[in-house]
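Following this message is one structure expressed as structure tokens.
Excluded from the complex is one protein chain; the other protein chains are retained at their positions.
Chain IDs A, B, C and D follow the sequence of writing; residue 1 opens each chain.
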Amino acid sequence: MDFNLMVEISPLLIKAAWITIDISVRSLFFGFFVACGLVFLQSFRFAPIRWFARGYISVIRGTPYFVQLLLVFYGGPSIGFRLDPITCGVFVGAFNIGAYMSEAIRGSIESVDSGQAEAARSLGFGRAQTLVSIVLPQAAALMIRSVGVLAIVVVKNSSLVSIISVVELTYQAQRLIGSTYKPLEIFTLTALIYIIIVYAVMGIIELAYRRAMRYTTL
Amino acid sequence: MEFDFTPVITYFPTLLQGLGVGLLVALVVAFMSIVGGLLVAVISVYVNKVVSWPLRFFIWLFMTTPLLLQLYFLYFGLGEWILIPAILVGILGLGFHYMAYNADIFIATIKAVSGGQYEASRSLGFGHIATIFYIIVPQALIRSIPQLGNNMILMVKDTSVLSAIGVAELVYASQYAISVTFRPFEFFIVIAVMYYVVNIFMELGQAWLERMTAYRR
Amino acid sequence: MSTENQTDTPDTPMVEIRDVYKRFGDLEVLKGINLTVNRGKIISIIGPSGSGKSTLLRSVNHLEVIEKGSIFLEGVQVNRPDLKGLAFERHINHIRQNMGMVFQHFNLFPHLSTIDNVTLAPRKLKGMEAKAAREWGMELLNRVGLAEKADVFPNWLSGGQKQRVAIARALAMKPKVMLFDEATSALDPELVEEVNLVMRSLAEEHMTMLIVTHEMGFARDVSDWAMFMDGGVVVEECAPQKLFSNPDQERTRNFLKKHLQG
Amino acid sequence: MSTENQTDTPDTPMVEIRDVYKRFGDLEVLKGINLTVNRGKIISIIGPSGSGKSTLLRSVNHLEVIEKGSIFLEGVQVNRPDLKGLAFERHINHIRQNMGMVFQHFNLFPHLSTIDNVTLAPRKLKGMEAKAAREWGMELLNRVGLAEKADVFPNWLSGGQKQRVAIARALAMKPKVMLFDEATSALDPELVEEVNLVMRSLAEEHMTMLIVTHEMGFARDVSDWAMFMDGGVVVEECAPQKLFSNPDQERTRNFLKKHLQG
Partner (left out) sequence: RDLNEIRDDVLQVVNSGAYPPFSFVDTQGNLVGFDVDIAEALAEKMGVKVNVQSSPWNGIIAAMVGGRFDACICSMSDTEERRQAVTFTDSYYSAGLAVWVQDSTNDVNSMDDFAGKRVGSTLGETGNQWAVENADGNWSNQTFQGLPDMMNGLTTGRIDIMIADDVPVMVAIRENDTKIKMIDVGDLPRFPAAISIQKNQPELLAALNVALAEIKADGTYQAIVDKWIGEGANIE
């Protein structure tokens, strides 16, 4: 192992890691709203709106992420939709993970025993109030867990964003190998950075989970 | 941008071949990740920490790093000591990666099978291992089908990452064709459709399995 | 509060069920049920499993939507087909606040402490102040004998205690009628009595109650009127003394014979 | 098969419980229990919730490990502290094959059809052929009146049917003693009788049985001996006729009074 090299290039990798983090955080943030929107659309009584949401989720989950990236980033300009690479990474990332997240959110809501909603309704609570006061607090813990798993997926998927010329962590590592011919050192370092990021994400999830448990006890 | 799909027709057999390779890899990986995941889960739930902890750590490593990086590491990083053929690297990388995810599911479903089931089996005279094998694992498997199906659907798409180490699957085939014909979008659209068709079949298969096992839960 | 609420004259029946029909898919579960419950009266509904008792009770609270017929609470129609969307939502929420429902499986909110379970509805739906709500909640918990469990979470309570909290919760909105759906049948035999005691005390205070139960002894003791259902129809209804000693119908006799034996 | 098995002489008691102690953490649940069950006898164990009835029954089957005392099945010690690891595992599996246990919540295997639930143990543990096992399974299902449900899965059965299958399953290994832990208390009242009938038929065939139950009527009718437990000790044991009409102990009388009332 060439430790001098590892020390020398680590600032470059860390800089690239920030881009990975930036894209991941923003994708997750906006993805959450996309997901809530999709869950909301699926609760419509008007069937075509539900079908649209189901179809969207199915197509997004059924096609590879990097193809989605390429089509939007490189195909977009020809229909007048031009985004800079990082914005495009966030945009596609959010709409991609939103589809997965909406399923996770729906699942955790459905996991709450239907007797809970019935009990609330029988007390005179309205639909929205039942959701907010009774169902969501009980779904929160599971929701944080399953959304948390997706957060890790987002971090790891961000390595695919390199295909639209974003120099994130994995691509930077590949480029550095190209000029240094030292794959082992660079991969070890890169993996270490990913592990740290993912570990931090897992810590945040755990924290949020505990918070949720506390909130649920009002 | 005007589309011209004639090059796609020329390379269609190559694409189909690539799809076949991808699906073959997926099949092996599915088998490996389900059987392996189950094994890991059973060991982590039932065997003491000394044995299960290193195993969990190994699995955890695969869960926390991008697949692409793992493949590169196995292929080039380890290349200085041991040469694993590309397709095997792909299968191992994907296999371990999804083994980690599947093990997580199995651990949860094994724990969800009620203690009453274990006791009932023991009270019939089944031993610990026989109980796990005949009673706990089958029930955990049935309960895992929905999440397992999701994972396997994700995994099929992830076979595309194997193009990076030269495994001639669908994306690889398309890259070759694109570099010759310079018709990227036509090929991307076609492979997206191909993946989507596979995905639909898998979703149908999953729904069928869930239906077939619904009354066994 | 809507104007329909003003029909509160002494001789209006509290609950009226008129010719109610309900089906699930191909299965007809209620086939023309009629029942009138006067203020302060206690009605027991008995019948074999699957006869439609729960469905009837749930229809009264509009947890099931009936196909035909009508249900009134103090002269106000519960299932108002003329109201749609939000207007109906408002209407039914208001109706439900006047009916307390107690379920077989308690359905306490596991994320809330006992007192919060009881006071959530008055706080959120009537805007009761936290302090007043706590006092009111303690009064109710006291009444079911669980004041000392106010800050405990439902998972730490025994089944009988859970059900008593559920009753307190249902009472918190000062309902005009209480609906009990097998309130004691998920309980261990020893715990049944403590819940029955609470229900008896409600009876003494002339709470209007509709009780679905499998406990014939309790039904006989406590109720003013008894109804035997089978296959979605009312087979027989009369004073409980008569129903449990000398019913008119063969079917009723068969059902009860089996019970008095066990 | 171990040699200890040969002590099968006519005058060995079937089950012997000698001075058994068991605690969970700080809670002493069994405080020196003694009981002898002779071949073909039926013993009922009654007592309030938490008195340790289930724990005692589970200790007999070694589902709970007792702290002190010993338990014998036909003279063979169940809790053998001298055996360790795999040797004990073999020993206890063999012992358990000679005891059938029926649980309150049935614990049928949901992934197996009714007949497979019944025949799994004889097939896997005795190596019975598929065909012979099916015949044997059908015989048992016939006996509990469920032959026509052989290929149905447990989730499609009613509670009473489930419990009857559970009994058939326990009988499949031809046990020498059957342990029932509140076999009917999770059932709807209408379904209790069908399970009781099956248990009565076992009694008529002189199956040795240990029955924990809350149904006093059934306990009185069916058993040869009755035992009242409270707080981890045996308060009183005698012939059921005496226990249920004129018990010696004040505690027993209190407990039974409440029940005969309900």
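By our rule, a residue touches a chain if its C-beta (ideal position, glycine included) is under 8 Å from a C-beta of that chain, and two chains touch if they have at least 3 such contacts.
The structure presented is a predicted model; accordingly, all values stated were derived computationally and were not measured.
Novice: Among A:Q129, A:S162 or A:T190, single out the residue that touches the unshown chain.
Specialist: A:S162
Novice: Please output the residues of subunit A touching the missing chain, sorted low to high.
Specialist: 5, 8-9, 11-12, 15, 70, 73-78, 162-165, 167, 171-172, 174-181, 183
Novice: Go through subunit B and note every residue touching the omitted chain.
Specialist: With respect to the unshown chain, the touching residues of subunit B are 1, 76, 79-80, 83, 86, 163-166, 172, 175-176, 178-185, 188.
Definition applied: only the chains that are shown with their structure count from here on.
Novice: Quick one: subunit A and subunit D, Cα centre-to-centre, how many Å?
Specialist: Using C-alpha averages as centres, the distance is 53 Å.
Novice: Mapping chain-to-chain touches, which pattern fits: line, ring, star, complete or other?
Specialist: If you draw each chain as a dot and join those that touch, you get a single closed ring.
Novice: Every touching chain pair, please?
Specialist: Chain-chain contacts present: A-B, A-C, B-D, C-D.
Novice: Residues of subunit A touching subunit B in their complex?
Specialist: Against subunit B, the touching part of subunit A is residues 58-59, 61-68, 70-71, 74-75, 78, 152, 156-157, 159-160, 170, 173-174, 177, 183-184, 187-188, 190-191, 194-195, 198-199.
Novice: Which of the residues in subunit A come into contact with subunit C in the complex?
Specialist: Within the complex, subunit A contacts subunit C at residues 113, 115-116, 118-127, 129, 133-134, 137-138, 216-218.
Novice: Provide the residue numbers of subunit C that touch subunit D in the complex, in ascending order.
Specialist: 48-49, 185, 188-193, 214-215, 217, 258-259, 261-262
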